[in-house]
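Pasting in a structure now, in structure tokens, and then I'll have a few things to ask.
Missing here: one protein chain of the complex. Every other protein chain is in place.
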Amino acid sequence: MLDFIARRLIAIVPVLGVVAVFVFLMLRLTPGDPAAVIAGDNATSDQIAMIREKLGLTLPIWQQFGIWMGDILQGNFGESYFFKKTVAELIAQRIEPTLALAVCTLVVALSAAIPLGVIAAYKQGSILDRFVMGLSVLGFSVPSFVIGYCLIYVFAIELGWLPVQGYIRIGVDFWGFLERMVLPSTTLGVIYIALVARITRASVLEVLNEDYIRTARAKGLSNRVVLMRHALRNAAVPILTVIGIGIALLMGGAVVTESVFGLPGLGRLTVEAVLSRDFPTIQTVILLFSVVYVVVNLLIDISYTLFDPRIRY
Amino acid sequence: MSVAVQPVLEVRNLSVALPKGADREHAVEKVSFTVNPGEIVCLVGESGSGKSVIAFTVMGLLAKALKPTSGEILLQGENILTAPESRLRELRCTRMSMIFQEPMTALNPVMTCGEQIDEVLSTHTKLDPAARKAKIIAILTRVKLPEPERIYASFPHQLSGGQRQRIMIAMALVLDPVLLIADEPTTALDVTTQAEILKLIAELQAGQGTGVLFITHDFGVVAEIAHRVAVLRWGELVEMGPMEQILSRPSQPYTKMLISSVPSIHPVHRGVRLDGATVLRTDKLGKTYSGKSFFQKARTVKAAADVDLDIRRGETLGIVGESGSGKSTVARCIARLIDPTEGRIYLGDTEIATMSARKLRPHRRRVQIVFQDPYRSMNPRITVGESIIEGPMNFGLSRDEALARARSLMETVRLDPNSLDRYPHQFSGGQRQRICIARALAMEPELLIADEAVSALDVSVQKQVLQLLDEIRVRLNLAVLFITHDLRVAAQICDYVAVMSKGRVVEYGSAEQVFGSPKDEYTKALFAAAPGRNWDFGKASAA
Partner (left out) sequence: MSAIVPDDIVDSASIAAASNKRRPLWQLAIRNTSVIFGGVILLVMLFIAIAAPVLGTVDPTRIDPASRNKKPGTEITYKLEDGTSAKRTVIMGTDSLGRDVYSRVLYGTRVSLMVGVSVAICAVGMGLVIGLISGYVRWADSIIMRIMDGLMAIPGILLAIALVSIWRAGLITVIFAIVIPDVPRVVRLVRSIVLTVREEPYVEGAISVGTPTWILLFRHILPNTIAPLIVQATFTAAAAILTEAILSFLGIGIPPETPSWGNIMAEGRTLFRVFPHNILYPGIFLAFTVLAINIMGDGLRDTLDPKMSKKV
């Protein structure tokens, strides 16, 4: 077991390495002097010279990478000249709304998607199944900001049940926080529900064709027991895999959703950073999102062993 | 059987419809038979005979696309064809049980074996957990599983195929049903395991007086286990009777044909010249797989080791062995589809084991291979003609010359030369295998490898393909390397036999010698396990 975890951990090193190289090269691929790009439009030539010195821009590129990587590993992500703060501070400030949004969305989405997928598989070919699958295709097709604005229009503007936009910290006013999370997490959840419901249905259907399901039925078990005890647990691994891959959708979606609902999170920060060409911030956010993605998927990989005793590598 | 006994199973006039668009209307048509207490009835038939459909209909586990249209199925007098699903669920595992062909996939991989048997008890009885556990341990002991406590807590993947089939049998018999349905329960198992499982089923049913409906395609198994036999063809019952009668004095031509197609396990005396030039010789041939990993020690598996073989022109050498014995590895090394890790392969005077892919290409022509699965060994997207001429054209023949050769080869394998422009899916399994032989022959090889080439075929088709192979060997004075797990087939076609076990050749000699007086312990055990070895099908049908 430990061996398995250790090997998984080692396997993510090259993946993160590639991400780091890409993020590092981003700035070097930008037309123009990287120091000037980082410093922004209003920088003095002294500032630019100082940055150039710090990045070691006169050194060969692999040494520059070494310096940059060393800084990152020490938690020194550079300075945002646009926001006039260190990037680390900036991210610490902005992380809560994004984290809250992600957790709420996962809760909303999974508690809807898995039952929907199981029911659709169980009643394969029925009207209910077609309805769920139809909704799922729709969920893939309507962009989240359109869903977001529709929800705002109906529930916030027309009905006035919920606030239109904004964020309240969870520690300040819990109900206010929840109220402001309902629409964003539903918006962001739609595509995730579509994805997970679909894979749940597909995996359960596939498992239902397995020989051991026939054995279970030959034992005289009821359909419900066959489904809940035999099918669902065997379908867990592909469902978990897609939940993990779907985290990427969630992160991408957060950028949009935060913009629509005015949540001051990392997604919003990314857009602001791109618009103001604040490269240290863009680089760090991308690095951060990728690390989270990789780590979440690592945890999911490890969790497979809980569901399937065969996975012990 | 005395008349007064009520049969445990009585099938009357059963018809099951196939979905529209199938190749015939009924999967099963007007079939009637009975199974009495303590009796083993074998349903025998080739693929598509509807034998499994009958089994699933009895259990009520038929796929939704198949609909029973008429007849009755009486389980101890109760018609279960019309019974509601809830009643069927009550009956399953209590009065009728079923075991399946694939023990590797028939058990839920994420539940322990104990839990899976426990489910039967908790569903159908009111026993408390302790009593259930005791009952499970008892049945595990009865099916002769070692260390029942450990097996109870094991997951299926930790057990061998034979052990899993024992778990299935334990699960099926834990509540002493009156009827056991066994759907090809030993087909996926090796011959030695098969013998043990057959023995176990016979013992258990005799002890409890269980009626058994045993589905199989293998007349060896029939001879081993059946009391009565029902022969099926295209969903219809051809004939039924006591086992000895059906096997030795079949009344119907189809049954006669089937039984005479079963190869005899006694090798025929073959007049072979032993002066042919050596075509292929291997010297300490071996293939070791090694998996590297960071933390574990490098694991190495010797798939084959120290294999010395020798084949002359006009001669068939058979390699027999159970799964995992390394017989296919040897064949694939010789065809250089995989690279051997040790030893030498001499093709005539040329050493090809260590030759680079580029240098090897001209020699590829000399060794040709026919694979097991007729459905996957031809590219489905190109015509069979294109498949056949591909090789000769690679070696410089013009398209016309190659086509002419393909046409004459189609005649050699007794197929219509005008069907060269058809696609593989338009041919049956047996026909495809003939085409694969033609494709191999088109290269004018010196050595033809048949890797389980008849194993996927029905027995009647198998006989024809074997005859064809033998004819071709004689006519072209070919050397043939014949890989098979089927001792009967080996006995009929091989001049020499190499028996492999765990990657090594344990016995090697002329077919008569190896079959007649085996010396190695493993070989002896293997032959002793061959089902129906005491029944000489060839002779019986001649009588």
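The chains carry the letters A and B, assigned in the order they are written, with residues numbered from 1 in each.
Note that a residue touches a chain if its C-beta (ideal position, glycine included) is under 8 Å from a C-beta of that chain, and two chains touch if they have at least 3 such contacts.
Values in this document were obtained by computation on a predicted structure and should not be read as measured data.
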{"item": "Displayed chains contacted by the hidden chain, counting the whole assembly", "value": "A, B"}
{"item": "Absent-chain contact - pick from A:Leu205, A:Val225 or A:Ile300", "value": "A:Leu205"}
{"item": "Hidden-chain contact residue, picked from the options B:Leu75, B:Leu189 or B:Met378", "value": "B:Met378"}
{"item": "Residues from subunit A at the interface with the omitted partner, ascending", "value": "14-19, 21-23, 26, 29-31, 137-138, 140-146, 149-150, 152-153, 157, 164, 195, 198-199, 202, 205-206, 238, 242, 247-249, 251-253, 255-256, 259, 270-271, 273-275, 277, 279, 282, 285-286, 289-290, 293-294"}
{"item": "Residue numbers in subunit B that touch the chain omitted from display", "value": "21-24, 46, 48, 257, 335-337, 361-362, 364-365, 367-369, 371-373, 376-382, 387, 390-391, 394-395, 411, 414-417, 419, 423, 425-431, 436, 439, 442-443, 460-461, 464"}
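In the analysis below, only the chains that are shown with their structure count from here on.
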{"item": "Subunit A residues touching subunit B - in the complex, by the definition given at the top", "value": "3, 6-7, 10, 210-212, 214-222, 225, 229-230, 233-234, 307-310"}
{"item": "Touching residues on subunit B, where the partner in the complex is subunit A", "value": "59, 61, 88-94, 97-98, 100, 102, 105-111, 119-120, 123-124, 155, 157, 168, 171, 293-296"}
